[in-house]
Structures are given as structure tokens and as C-alpha cells.
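With one protein chain withheld, the remaining protein chains of the complex are depicted in position.
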Amino acid sequence: MSRVLFIGLGNMGLPMAKNLVKAGHHVFGFDLSELAMENFSKAGGFRSISLNTEIKDVDFVITMLPSGKLVSDVLLEKNALFKEAREGTTFIDSSTIDVDTAKRLAQTALERGHFMLDAPVSGGTGGAALGTLTFMVGGNIATLERARPLLEAMGKNLFHAGEAGTGQIAKVCNNMLLAIHMIGTSEALNLGKALGMDPKVLSEIMSKSSGSNWSLNTYNPYPGVMENVPASRDYAGGFTVDLMNKDLGLAAESALRSKTPIPLGHGAMDLYRVHAQMGSKHLDFSSIIQFLRPLD
Amino acid sequence: MSRVLFIGLGNMGLPMAKNLVKAGHHVFGFDLSELAMENFSKAGGFRSISLNTEIKDVDFVITMLPSGKLVSDVLLEKNALFKEAREGTTFIDSSTIDVDTAKRLAQTALERGHFMLDAPVSGGTGGAALGTLTFMVGGNIATLERARPLLEAMGKNLFHAGEAGTGQIAKVCNNMLLAIHMIGTSEALNLGKALGMDPKVLSEIMSKSSGSNWSLNTYNPYPGVMENVPASRDYAGGFTVDLMNKDLGLAAESALRSKTPIPLGHGAMDLYRVHAQMGSKHLDFSSIIQFLRPLD
Amino acid sequence: MSRVLFIGLGNMGLPMAKNLVKAGHHVFGFDLSELAMENFSKAGGFRSISLNTEIKDVDFVITMLPSGKLVSDVLLEKNALFKEAREGTTFIDSSTIDVDTAKRLAQTALERGHFMLDAPVSGGTGGAALGTLTFMVGGNIATLERARPLLEAMGKNLFHAGEAGTGQIAKVCNNMLLAIHMIGTSEALNLGKALGMDPKVLSEIMSKSSGSNWSLNTYNPYPGVMENVPASRDYAGGFTVDLMNKDLGLAAESALRSKTPIPLGHGAMDLYRVHAQMGSKHLDFSSIIQFLRPLD
Partner (left out) sequence: MSRVLFIGLGNMGLPMAKNLVKAGHHVFGFDLSELAMENFSKAGGFRSISLNTEIKDVDFVITMLPSGKLVSDVLLEKNALFKEAREGTTFIDSSTIDVDTAKRLAQTALERGHFMLDAPVSGGTGGAALGTLTFMVGGNIATLERARPLLEAMGKNLFHAGEAGTGQIAKVCNNMLLAIHMIGTSEALNLGKALGMDPKVLSEIMSKSSGSNWSLNTYNPYPGVMENVPASRDYAGGFTVDLMNKDLGLAAESALRSKTPIPLGHGAMDLYRVHAQMGSKHLDFSSIIQFLRPLD
């Protein structure tokens, strides 16, 4: 049983923190939303009263925040938890942030005598609730082993990606690839349909052929082909266009810095940008198939 | 045991025809190359001497030719086999051609009292040799059942895509999607590597996450990640850039006719065009990862 | 003074035919719309009663139709005017159609002893009304000289592009380039504005620098920068997204046949396709700047 300070009880963070409680850990939860803290309390967690005090009593700090700027604020600048924490505290950042910030934070943690993992997740709010998230973890393997019980309380798959920052690298590369094959799958299904073919039959054939991919096989964007996916409920819920835009922005930033050509990655980013701007920000990202439908 | 006339003994056609012979069928083989016919004869096939005579003695005609124009020449125009054949002959076109020509040929076959299937394949020369091709079949299901013994002698997977032309639709959609996720996979692996991550570890993580796709999982384009794929033998063999260009051209043509937006499909096509033009026509299509490598 | 049969009295054709009348020519006008013919009659033209009779009495036939299929129907197939016309009749096709059809028609005209020019126009309905169109003319130069009085009654600029078909080539290349720099101009102005710069000042600077282009200088897409352009009247009128899509489709078809990479041309086409599909078909093509506006 560990003592944990969990910062960021949003759509993802709250169910994750609850799963830690359920697994028997002692968890202080913090969020700017009073309502989120109340919900967490009802689930058996403790409301954080003073980060600067609680930080001294915990073994683990988990951050689940919407941007690298905020993570940096909490750990380094405003709240300066790196400074306030006892030496040897383990920090796990499960936010999806840029690689440079992740590496810098890990470096600073090390200099202060702490341990740090970047451990972004995939699996969405559904996976967060069910405790079936995938963690892509960058950092020292011994630290990962020490954090394993916590991570396994929240997720099902645990990948060690390499040294500090590689968790974020894996996440950003994976999600760029996801965006690309989601759009590719949408184009293929739209084209097949326009030429006169049943999207369901086409999906079955391609999923067993070289076109096979996660978007096609498990998250089919064509309405009616698959049950229990966003396409079958008007693209409500799921992984929003907004979140995909955030991840594609991180990919583009990384590509800029490393001078890597990502023609289809950029194509995907601009399509999702325009799609969002046309009023689809809060739809699931598989709704791109509608954006790309053939001209009448 | 069936009597078959097999037209087109090229890199794909020859091993396919040989597998028919091996399965005990009586096969006349035709090709403009005398050498191809000789090789076929050595394998137990019969050299075609006169298409116009042999056509009257066979139950099945299989075409495996490089373009819709050539298939049309053989069946409708120059050789006019549709006219020469006995009523009720079954034509199987395994060439990859445009959907319109496929539909037109099927329609004409029907009018002449014949049966016809469009049955393009995937699986490459390796699959042709081993008899493990995938057939995507468009046309009447009863005709498909009658042709099944022949198709199963040449392939492992048999998909019924729907009515006439849908075999070609499925093929063109599948291969466009394949090109897109091959390029997407290349971009993701190049980006990960440029950011400092091991492509092998990144491949493992993404293949178990939402980035998962056929190119990544079974045909990894990064040299050294996977054995026995073109990337590990300098991109020799496999499915050439030239052939991918042909299929992307068919996809673009279909998209033009049906007014379907295919932004990533077009992106893939232009990248493969330029890649070919820079001297990579005969390399495997996974070599696109080299074309897209980061700037020094 | 010439005797002319003018086929296609649409938004472009009607004002063009009227200008011929105004210049003193004897013009029969034909259109499927009775109203169009009535309007033409009021302007001093003659309603066509029987194409097959009138064709024998005229020196020139001008076609202004929405597709190559229709032009081909009128001249070669259904109406077969090539066959009905007296030997030595001059045919001028001012429609924008695909290069192959244009070449084929010219070839057939020649075989029948006629003269033919492909003479597509730019300048829009405004230019058609004012008689300030630009003609891009493919065909024999002697024929062009003979047709010059007619063309100059309808237009201001007359370019001889080369042999038969080159008028259409010039048109399709020009309009693809126009689409590209319209989108490029939109991206640059949107970006400048998002970064905090006045689009009017930015337009002035770029128009005098290496960014200079027709879209920026004379047809500025940013609302309020320029008077008397579609951007300053909610993108009403002008050259519609629909028409641009038609021309980009012709460019893509030509590129497909000639295996020419047109990455930005394809990008433009897919953007205009999606833009049209989102409800902007009838807006001016400079409205693409709205489609590409920054995310809030």
C-alpha cells in the first residue's frame, strides 16, 4: 500500500485516482474543481488541503494535467513540488506533453534526488474507468518496477519505452500514426462505398488483408459497421477531435525540432484542424469520415 | 479436374498457373514470352498454340495481365475470346484493373451467355509461389462456388466482395489504405528514431497499441526491426514501388470519377511517384521510409 | 460579318453570343432552355429552329457547354454536326473540357475537312458580359486568324497556345496554379493575421515582394482588404467553388494520364472538394480562406 498525491482529477485523472483507492492505496487528490475533489472524496479518496504539506508525506506523486506548461508549473515553478518533496520521492507524469519538457523535468527530478517516470496513457476515459489503460513509460527500469503496483491498478498494459522522455515519444508517434490510419481507413471506406460496395463487407475483407489496422478493425468509422463504437452513436464520446489535435500538434512540434518530414502527419493535422473549426471539436476523432465524404 | 486456359504467365501468372497444374488441372498457358511458356511446359502445363481453338475446349479462362486495356483486348477486341468461347464458359480475371473496365467486361460476358468473376489478388510473388494468395472476388456467388477449386489451388483466402467489379473495388481500396499506413508507419518510426528512441521498441509498443497496422506488425519498413522482410535486405524483392504506383493510380482514377476526397491517398500517390522517379521503381514499397528520412 | 451557330447560351454563352450580335454578326443561338433562347432573341439573335438545317448555312460553329461529353455529343454523336456541316466549316469550342477529347475532336474535324480551334476562356461572367474575356487557343494559326474577328468581339486577350488541344492544356494548368496560389495566399493572410498583423498591410507588402500573385494582388480573399471583389460581398458571385472543382478534376485527370506529380494541385483539389461538400459550392472560390481560418 502506497501513499500517493494525485494531481489533476479531470475526465481521465478522476477514474484513474479512484482505481488507486480501490486497490487499497492512500490517495490525496487535487484539482481546481471543487466538484471533482468532492467526487473523489465520495469514492474513498482524500481531498488535498495543502499540497506543500502533503507532499512531504507521500511516496508517489502522479500528475495528469492538460499541458506541459501546467506540469512544469506544479513540479518546478509555482508549486515547486520538486523542491518541497522529501528526497527520493517518485514522480509519475501521466499527462501527454512535449518530449523536451518531459526530458527536462526528469533531469531536474534527478538533480534533486528524486525519481521520475513519464508515463502517458492510451485507452481513453473508458480505459481509465475500467482500469485497462496502456502506459508507455520512459525512465529508469528500477523506478518502473517500484511504480508497477500503482500502474497496474490503473492499467492493463505496461510498456517500458526506454530512458526518460521515451514514454512521450512513443505516445506522440503512436497517436500520429493512429490519426493517419483513421483518415486512411475513412478514405478507403468512403471510396469503396462511392464505387458501390458495402462498407461492412469491405471492412471485413481489408481487416483480413494488408489494409488491416486498429482503426478499421476495432474502431470502425463507418456508421453501422460495428456496434459499440462512436460511429454508431453519432460520434459522441470517445477520443475527441480536440484531443487528437493536441497530440498532432505535439507530433508536429517534434518533427519541426528534429527536421523529420511527416507529410501525412501534417496532412492529418491540417484536416483535423479544419474539421474542429467546422464545429466538430467535441466529436470523436473517427467523425473525420464525415468530413471527407464524397461530393454529391 | 478442369480444363483451363491461363493467359499471362508473368511473375505472378506463372506460379499461379503452375499451382493449377500441380492440383491436377489441365492447363493451357499463354504468354508473349516464349521463355515463360517453356518454363510452364517444364512444370507440366501445355503451351497454348492457338487461343481461338483452345478456347472452345476449356471450361475456365483465367487472365493475369498488367492492364485493363490488355484484358479488354484479349477478351473483347483483338482476340475476342468472349465471342470465340462456347456459351457458358467461366472467365476469371485476376489482373488488377480499373473498376469501370471490370464492370463492363462482366456485363458483356453476361450478354454473351458466359460467367465472369473479377478476382484480383494480394500476397505478391511469394504468395503466388506458395499458393497462399488472397482473392477478392466480385461476381455471382454460384460462379464463385464453381470456381472455388481453382482459386483454392492458387490461394488461401477467398473473399466474396459482392457483385461484379467489387473485387477490384476491394483491391484498390485496400492497397490505397496499405500505402497510407506504410507511409504513416515510416513517418512514426523515423520521428521516434530522430527523437532518440529505438525503432524496435517503438514498433513493439505501437503494434500493441492503437497505432497497430499490417505494415508495422508484419512488414516493418525500418531496417533491422524484423527479419525476412524487404527492409532487412535493402528493400529488394517484395511489392515494388512501380506496382504500388499502378494501384494508387487506379485509386486516384476511382476517386476522380466518384468525387471522393482522398487527401492522404493523393499524398501517398505523389510521394510514391517522386520516390519512383528518384530511382526507386524496382525497390520494395517499404523503401519509402528512406525517402522520408530526417534532414541531417 | 459572319454567319455563326452558337450552341450553349448559359451564364457564359449568352453574354458571349450577345457580343457577337452586337458586333454585327448573324448568330443563331441554341440552348435547351427556352428562356435563354428568348433572352437571346430579345438581344437581336436568332433562335435556332433546326440545328441540322442551320449548320449548312453558317461559317462558324461555337460551342460553350459544361462538359466534354456534351461537346462530343453535339459534334460527333447525337447531333453529329461534323457530319452535317458543309466541308470547311470552322468549329470553335470555348468549353473547358479534357485535353484528350479536345484533341480527338480536332482530329475528327480535320478528317472531315473542317477547321477546329479549342478556345477555352478565362474572365468569368463579368468578362463575358463586358467582352473582355481571355481566350487560350489551340489549333492552326491560319484558322485562328480567320476566327479572330469573332474572338475579339467577345474577348480582349487572345493567346495562341500551339496545336490542337493546347488551349485546354493552358487553361487547365493555369487554373490549377490559380487554385494553388489562392489557397497559399489565404494561408499566408490567415497566418499573418493570427500572428497579429493587419491583413491589408501584409497584402500590400507581399504584393510588392516575392509573394506577389494574381489572387493576392487583384482578387484578395481577405474580407475588407479590397473593394469590388467577392471577399467584400460575402463571397457571392465570381468564380464558384463548383467550377474550380471541375477544373481541378480536369487537372488531376491530366496528371494521372501523364504520371505527373502534382502534390499541391491534389492538395488544392481535396480542400476544394471538402469545402464544397460543407455547403460552399456556390460561393466564390476565394471563400477557401474561411475554410482555413485558425482554430479558436
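Chains here go by letter, A, B and C, matching the order in which they are written, and residues are numbered from 1 within each.
Everything below uses one rule, namely that a residue touches a chain if its C-beta (ideal position, glycine included) is under 8 Å from a C-beta of that chain, and two chains touch if they have at least 3 such contacts.
Remember, predicted model here, so these are calculated numbers, not experimental data.
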Touching the absent chain when the full complex is considered, from C:109, C:153, C:176 or C:283: C:176
Sole contact to the chain not displayed, among C:24, C:88 or C:294: C:294
Given A:4, A:164 or A:262, the one touching the chain that is not displayed: A:262
Residue numbers in subunit C that touch the chain omitted from display: 99, 122, 134, 136, 157, 159-163, 165-166, 169-170, 172-178, 180-181, 183-185, 187-192, 194-198, 201-202, 204-206, 208-216, 219, 251, 254-255, 258-265, 267-268, 271, 292-295
Subunit B, residues in touch with the chain not shown (by the definition above): 245, 273-274, 276-278, 291-296
Subunit A residues that touch the omitted chain in the full complex: 249, 252-253, 256, 259, 261-263, 266-267, 269-271, 273-274, 277
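We adopt the following convention: only the chains that are shown with their structure count from here on.
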Maximum centroid distance from subunit A, chain identifier (CA atoms): C
Mean-CA-position distance for subunit C and subunit A (Å): 50
Subunit C, residues touching no fewer than two other chains: 273-274, 277
